[in-house]
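Down below is the structure, laid out as structure tokens.
Removed: one protein chain of the complex. Kept in place: all other protein chains.
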Amino acid sequence: MTGTDTTKQGFMLDEAAQGVIGTPMDRPDGPLKVSGAATYAHEWNLPGTAHGVLVRATIAHGRLDHVNATSIADIDGLLGVYSGPRFLRNPAQGGAEEAPVQGVDIEYFGQPVALVVAETFEAARDGAMRIQLRMEADDSGVFDPANSPAEPQEDEALEQGDLDQAMQDAAHAIDVTYTTPGHNSAAMEPHCSIAHWQDGRLTLRGSYQMLKYNKMELADALDIDPARVRVLSPYVGGGFGSKLGLAPEALAAAIAARDLDRPVVVALSRQQVFEVVMRRSESTQRVRLAASEDGTLTGLGHSGLVSNLPGESFAEPLLQATRFLYGGQNRTLSLGLSRVNRLCAGSVRAPGEAIGMQVLENAMDELACAADIDPVELRLRNIPERHPETGIPFASRKLAQALQQGAESFGWNRRQTQTGACREGEWLIGMGMATAARVNWLSKSAARVTLKTDGTALVETDMTDIGTGTYAILTQIAAEMLGLTPGAVTTTLGDTDLPAAAGSGGSWGASSSGSSVFLACQEIRKDIARQMGCTPEDLTLKNGTAVCGNRSTPLTDLLTRDVCREATVKPDKAMKDKQSASYGAHFCEVAVNAVTGETRVRRMLGVFGAGRILNEKTARSQCIGAMTWGIGMALHEDLMFDLRDGHLTNRDLAEYHIPVNLDVPHQDVIFIEERDDDASPIQAKGLGELGICGAAAAVTNAIYNACGVRVREYPATVDKIITGLA
Amino acid sequence: MRPFAYERCATSDDALRSGAKGARFLAGGTNLLDLMKLQIETPEQLADISRIGFDSIDETADGGLRIGALVRNSDCAAHARIRRDYPVLARAILAGASGQLRNRATTGGNLCQRTRCSYFYDIAMSCNKRDPDTGCSAIDGQNRNMAILGTSPSCIATYPGDMAVALHALDAVVETEGTGGTSRRLPVRQFHRLPQDTPQKDNALEPGELITCVVLPPPVPGQQGYRKVRDRASYAFALVSIAYVIDVADGIITRADLAFGGVAHKPWHDPAIAQMLVGQRAEAGLIRAAADALLAGAQSFGDNDFKIPLMRRLVTATLSEATGVRA
């Protein structure tokens, strides 16, 4: 095992000779995915598998007293009904490493409280729908965040200077309040687990993002030794945060499988995915901006109110990018958390910035309009020299380049300053932009690389590929470092028996797991250099051949045994000395129907600086996907709760509107060339979430430019647009 | 889904026999199976009528069309005569659902599509339509998608489909066969019904009665179209919609057959609107008055307040464009 200092690397990826890093290589897992041959959680078809379906609570608050199994005794093939104190109230928060709240207390409508298991899915589903529960309801539930006192989040609060005075003295002052609704990750693969016990050891084939944590959470929930738990997730049908932490289906499957001594599969229905799995909290956000005549910020205030279930510590960190993105010496930040009996709030793609940047960037647009300054120019004028709170320097930051290059590529200079000035028939056309920013993290991650005597290599880690491109980039890093064609490298993921990786979350997956592979390959290079009798710096590896000076030896001749190295990357203290983040800029053109208020996004460009781009193709896909999330957040995504009992009223994909194909125009992505030495050994930063941060604001800023309607209550559905139309 | 017996019918006689014994008819299944999985519908017996015929579109003696009840939505929308002579129908079908669903959904089944009200769709909620006399949760609940016209204290649900809105504008006729060998011809405008105090009944069909076809009257001159406003660009139910057949001669409106979706328990057709418009010179004031008349009795419930101004805007713009009036 190799711990490492991330800043001094000696041999860097750019010095390698294979020439595959960064290229838009097709995913090695692509042929399996397009032919239906990739194995997702539900698809193992283990002999003897029984089917389980979870049962929902139909009260909003209270206690489960009794599960009447005899009420469904008539069901053919019924195998068992399970409930009890180990059942998970809600999924674990990302990285929890311990079980979430367990037990029979009902804290929200739809909480899974029992499991019906039968020989067939059809029988289990019928049983789960019909089983009688005796529940004792009480009236102490709180369902409207407005009725719950906010708990101030002390570590989020900041009072610096005198914002009130700055607002009074400002040439231009903006004081606006926006609301954003709840969101669901809505990954296409519903959560599913197959639990299988053999000789006291549990194998869980699940759909999870961060396996080393999930293993601990499962072991803790069952109160067994983690060494007895193995989690397998080689293919994950999307996550976006919803599969960070262990979810109720996994624990229920494990309990039933142990009792029945046969594999049990439990998949959430789509309705259950909505009712049970993490929501992004709704928010109320007030932004105050004080600016001098030329738009330079003298003060910045951002206060937010979010919610969660009682007992959950997660409070949507929507101030995350506000802290460092723009200057202004007088600053007031605060975050409040109210307690409501709605399904658990947790991480949904880019927790924090996704909605924090959305509102901040709307407010910046309002300031640009008030001060009559071009919105791009306003941002350029407010990029701070140093962190405006802590004074630490910034690590590599390509914000200005992104803004400038984006404006030029998009044709921003064709934007009409006057709202409503551009019309094509019934459609009003407008342009908008926003800054993108997302904090960057490196997270501890391990990998094992084996260079085999036949000239192939094997990469092994319990890292996951949730669509992010992990199979591709780890293959490319190993191929680049070891001088192999990508076809000679096999990457194996998603198995907790392999070295523990960072997991897919917080955009740290690629830089963290990629760095662990890089470091393991560095060790292998040292071994080869030793055999070649040269220094690693003088060694060139290309197309399966080791070259040193004028000596050239095929690896198949050089290696007499497999060379296996494991390495771990972890963040070092020096990383805290600089503010590290990924940056970018969004540009968007919309058409708003002057009659109906319908909005169509016509063009969309994202320009991003996220350090080294490891695979231009998969990186671009991450960005267009995230930008599309911005469209959904801007225009229609909205978890709707009944304020009488907190139940979710749009709990399926017909009523919770994620963007469809026709909602999305051709999207362009530009990457700014960047190597961030402070971010990770491979000089890469987080990318998967960056594209969502600010994207929705670019859309709604364009709506304002098109028709002069400023929707401050998201989403910008037709009902809100038409109130401002002529 | 509860267990059920399944019978594959070869003829309409098979189907009617099963219907008389209480079987539910299964055609495309896109709505019934959806509801059965959630145990909103719990039939003990299904009669699969997908192979009993009634799957062609034929000319009637007077030049209209007879659309078999089991003609798939996609075939109906792609049919050359319908595209040419009844574009409002083709447009309405194409505005609904997805290509996959239209390949399964049938003419008869689509007429019987049930509401999308979220309280109807959740068996834990009180709903008079699903469980009579349990109360309506929607009136004081989340009611963004609910009706504004023809509601009752029992139910404020909407009919969610698009095709039927066009059929109401076209004044189509629904032909049925009943259990006792009886057959009926029901104007589609009398087929769907308002909730009153029996919202469990969506339409005029008797138990076991089978829709065999929908008859379109001979084509009429004029402009036709279907305009649907929804929350995303495709694959979403209507917030409001309008189906229209409008003709103007020398500035005088000679035909104004209109029907409205997303606003009531049935596709909304108000004969008074046509009476107001036909014979009058097309001008902005008249159109405004027609929109006002349409919405004069509208009642909204909070979240769906916007449907009134939205429908007013849609009606005004659509009529203005179709009659050549500058709005």
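Chains: A and B, in written order; residue numbering restarts at 1 for each.
In this section, contacts are C-beta pairs under 8 Å (C-beta built on N, C-alpha and C of every residue); 3 or more make two chains touch, one makes a residue touch a chain.
Operating definition for what follows: contacts and distances are computed from a predicted model.
**Student:** From the names "2-oxoacid:ferredoxin oxidoreductase subunit beta", "TRAP transporter large permease protein", "Anaerobic dimethyl sulfoxide reductase chain C" or "2Fe-2S iron-sulfur cluster-binding protein", which one matches the UniProt record for the unseen chain?
**Tutor:** "2Fe-2S iron-sulfur cluster-binding protein"
**Student:** From the list B:Gly19, B:Gly68, B:Pro87 or B:Gly150, which touches the chain that is not on show?
**Tutor:** With B:Gly19, B:Gly68, B:Pro87 or B:Gly150 as choices, the missing chain is touched by B:Pro87.
**Student:** Identify the residues of chain A touching the omitted chain, counting contacts across the whole complex.
**Tutor:** 23-40, 42-43, 45, 120-123, 126, 185-190, 235-240, 267, 269-270, 466-469, 486-487, 617-618, 620-622, 624-629, 652-654, 658-667
**Student:** Over the whole complex, note the residues of chain B touching the chain we left out.
**Tutor:** So the residues of chain B touching the missing chain come out as 1, 3-6, 8, 26, 28-30, 33-34, 37, 46, 48, 50, 74, 77-78, 83-84, 87, 90-91, 94-95, 97-101, 103-104, 233-235.
Just so it is clear, only the chains that are shown with their structure count from here on.
**Student:** Can you work out the whole-Å distance between the CA centroids of chain A and chain B?
**Tutor:** The computed centroid separation for chain A versus chain B comes out at 41 Å.
**Student:** So in the complex, the part of chain B that touches chain A is made up of which residues?
**Tutor:** Listed in rising order, the residues are 1-3, 37-39, 116, 118-119, 122-125, 137, 140-142, 144, 229-237, 239, 306, 309-310, 313-314, 317.
**Student:** Show which residues of chain A lie in contact with chain B when the two form their complex.
**Tutor:** It is residues 56, 58, 76, 109, 122, 125-126, 129-130, 426, 595-598, 600, 635-636, 640-642, 644, 647, 649-651, 654-655, 657, 659-663, 717-719, 722-723, 725 of chain A that touch chain B.
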